[in-house]
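For this depiction, one protein chain was excluded, whereas all remaining protein chains were kept in their positions.
So that you can tell them apart, the chains are marked A and B in the order they are listed, and the count of residues begins at 1 in each.
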Amino acid sequence: MNNPLLSVQDLSIEYVGDKTDFRAVDHVSFDVAPGEVFGLAGESGCGKSTIAFAISRLHKPPALICGGNIMVAGRNVLDLDANELARFRWHEVAMVFQSAMNSLNPVLRIESQFHDLLKRHRGYSKAQSRERCAELLKLVDIPADRMRDYPFQFSGGMRQRIVIAICLALEPKLIVMDEPTTALDVVVQREILQRINELRRQLGFSVLFITHDLGLMVQFCDRIGIMLDGKLVEQGTADQIYRAPTHDYTKKLWASFPSFHAPAPRQENAQ
Amino acid sequence: MVFLLRRLCFYLAAFIAAATINFFLPRLLPGDPIQIMFSSAGSTLSPENLEALKLTFGFVDAPLWQQYLTYLASIFTGDLGLSIKYFPLSVNEVLGRALVWTVGLMGTATLISFTLGTMLGIVAAWRRGSKFDVIFSVSAIVATSVPAMVTSLVALYFFGFTLGWFPTGYAAAPALDPAFSFEYISSVIYHAILPIITLSIVLTGGFVVTMRNNMINLLGEDYITMGRAKGLSDRTVMFWYAARNALLPTVSGLAIAIGTVLGGSLVTEVVFNYPGLGNTLYHAILARDYPVIQGQLLIMTLAMLTANFIVDVSYVLLDPRLRRA
Partner (left out) sequence: MKNVILGLLRNKKALTGLLILAIIIVAAIAAPLLTGFDPARRVGLPHQPPNADHWLGTTRIGQDVFSRLIYGARTSLAVGFGAGFIITAVGTIMGIAAGYKGGKVDEAISFLTNMVLVVPNLPLLLVLASFIGQASPVVIAIILGGTSWAWGARVTRAETLSIKQKDFVKAAEMLGEPGWRIMAAEIFPNLVSIVGINFIGSVVFAVITEATLEFLGLGDPQAVSWGVMLYSAQNASALQVGAWWDILTPCFALVFLGTGLSLLNFAIDEVANPRLRTGNSLARWVGRVRAGEGSL
């Protein structure tokens, strides 16, 4: 791929234990192009979330990156010093977390959670932040006058939309989504994914989408990587992964899906 | 608001419970309750005064429930009886004088130890496993298991008697008359320093342990990770994302800690011969001055309930979920 936005190269991450270490990510490499949606699938514990955290260097002890590079827009994230890292975070890579109910600070008003970010990265005043906050909330269909409310006053789906609005605040090149809809019910899940897709077309960011739900992933992603026990066992376009999986594990994953879950038109093609 | 009203009703019930203990305790013990309570009164009180005192405590010729109502009535009209030891002073006067010193001592020490302990707990949790954490969390635990009298006695021995840096008793130089003069006030401060420091040391450990544990339990939450992912400074995430939330359980724990504060200040006052409630209670116990002893329990319960109410209010202010409810 020419000039990928995100390039994970030969990445290995270990969890340091009391006596022995556990290798959660084992020599993983993949690229994400500008504007592309790349999906990372696999069962829980296969290391996919560890990669998501490592991209913004959010992993904490006992996790340790023990090999490889993470290049974002040509810069190696692992070489950034503390100042550069603070400027890099959210400005280039924003992130949506798994628990929609719990990613917003419960004791701060919504507007403050925009303001701390905008003040830090852009030096905005309160008034400027409020203006920007209103704009962003509109993008995700939340009335601007609710910016003075607290997170507990919103439903799970609304909270996740607010998180997405915060993600867009600095117009990042990449948004990492770690199981962004797992905690939500199916209808809300669809709504949110459609919204993300529209925004992506409009604004042109890339998405690294992480889930264990392969069916959902095939509908949403351009390309997909399949992970097993820390290794990336297969990657290809969504079509390839769906129609002609090569690895045994991918086939098993498909076999484990009840057929009605898969997208209907493609299923006909497959038969 | 409903929340605070419900708390107020509960406090009223708790206060009546303390009064009930006072009422039944002498009556439940073997022997004549009047004999138990007023045996030492003969030498100081006149017969009329003794009669009035008996009435205050519900010793009337009537069934038990009427005695009980009589006692509750005198309490709710603010009549706690006469002191036997300090006659002719009333219990109210004796305790009123002492209360000022105790509130000053307790208030200052609580403020110091809560601020200091919470800050240390925040930083220890944030830098978990570091030297700072190990040193402060282990010494905090040890501090929580040291009785207040031990800290007071050791401090008094070294800084009072051996080094002679601080006075070894009283709230001000005995030669001075209470006045709003620089001399008197500075003497009061000078006398308060050692008791306040001692009490603060006793209390700080508990706040460190509570805050550290609450913080650590929160550090895995997604909103903390999101704060970090947003590229906010460590300070912002530490205080506005982690500590601000960890403060909620800490503040609700503060309500229980106030009991410890009160106990600690009782003992500290006795060791430093500081004229607060604790010392008054101590001397009342030595003199078997039961009206003062019983009045103490009520006053201290009242103090504890007031402190609890302050905690409730600050909890409501800190937690938006309760504020709107």
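To be clear about the criterion, a residue touches a chain if its C-beta (ideal position, glycine included) is under 8 Å from a C-beta of that chain, and two chains touch if they have at least 3 such contacts.
What you are looking at is a predicted structure, and each value in this text was computed from that prediction instead of being measured.
Asks: With the full complex in mind, choose from B:Ile34, B:Met149, B:Val188 or B:Leu318 the residue touching the hidden chain.
Replies: B:Met149
Asks: Considering the complete complex, identify which of B:Phe3, B:Tyr157 or B:Tyr190 is in touch with the unshown chain.
Replies: B:Tyr157
Asks: Which residue among B:Leu55, B:Ile216 or B:Val316 touches the omitted chain?
Replies: Only one of B:Leu55, B:Ile216 or B:Val316 touches the chain omitted from view, namely B:Ile216.
Asks: Determine and list the subunit B residues touching the chain excluded from the picture.
Replies: Within subunit B, the residues touching the omitted chain are 10-11, 13-14, 17-18, 21-22, 25-26, 29, 36, 128-129, 133-134, 137-138, 141-142, 144-150, 153-154, 156-157, 160-161, 213, 216-217, 219-220, 255-256, 259, 262-263, 266-267, 270-271, 281-282, 285-286, 288, 290, 293-294, 296-297, 300-301, 303-305, 308.
Asks: Since one chain isn't shown, list which residues of subunit A touch it in the complete complex.
Replies: 14, 16-19, 57, 61-62, 64-67, 78
Convention: only the chains that are shown with their structure count from here on.
Asks: In the complex, go through subunit A and note every residue touching subunit B.
Replies: Interface residues on the subunit A side: 53, 56, 58, 61, 85-91, 94-95, 97-99, 102-109, 116-117, 120-121, 150, 152-153, 163, 166.
Asks: Any idea which subunit B residues touch subunit A in the complex?
Replies: 129, 221-223, 225-233, 236, 240-241, 244-245, 248, 318-321, 324
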